[in-house]
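Before I ask anything, let me first share the structure, which is written out below as structure tokens.
Just one protein chain is left out here, and the rest sit where they should.
Moving on to chain A:
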Amino acid sequence: MTDLATANKNLWRDVFDSEDLRYCFNCSTCVSGCPASNANPPLLIRNLARMVILGLEDELLEQDTPWTCVTCSRCEEFCPMNVKPFELCLAIRKWQSRNDETRIPPSIVEIYSRGYTQAVERNTEQRKALGLPEKLSAISEYPELLEKFRKMLMQTQVISKNAYMFEGV
């Protein structure tokens, strides 16, 4: 049983400081038509909204479901109370990343190291066969720009706080 007495009543300010959230009346429009509501376990945005409003901090930190969102933003379009459920979903991910370093997406280390999650610079043979320029104007072609890009990222909050993750890449 959830003990509301131990809840963090200011959680919503920390996660999603938006007055829109209090208008949510759990209608489930955000769940209806959501592809990831078919996931196992299902993404149920209205439940996440309740957790944030009620201040259920420990439960929210354990939730994996925000990461199954396909980012289609259908919920954002049809929410009748303009709660911005998709923004809420991203806000929960960010809050988790701030409070639990194991939540930080590993893909950002790849982007830090080469600019992208895919190895765009390696596909030279296939590109040549298709009549494309073998080399893209990708950042890997401009080492001085890549250095600047990394320097910029290193000033940002979560990355500077977890700089060890980016050492030696």
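Everything that follows uses one rule, which is that contacts are C-beta pairs under 8 Å (C-beta built on N, C-alpha and C of every residue); 3 or more make two chains touch, one makes a residue touch a chain; residues count from 1.
By our rule, contacts and distances are computed from a predicted model.
Participant: Name the absent chain as its UniProt record does, using one of the following: "Acetyl-CoA acetyltransferase", "Heterodisulfide reductase", "Sugar ABC transporter permease" or "Alpha/beta hydrolase".
Facilitator: "Heterodisulfide reductase"
Participant: In the whole complex, what residues of chain A lie against the chain that is missing from view?
Facilitator: Counting only chain A, the missing chain is touched by 35-36, 38-40, 64, 67-74, 76-77, 86, 90, 93-94, 97-98, 104-105, 107-108, 111, 115-120, 122-123, 126-127, 130-132, 136-139, 141-142, 145-146, 148-149, 151-153, 155-159.
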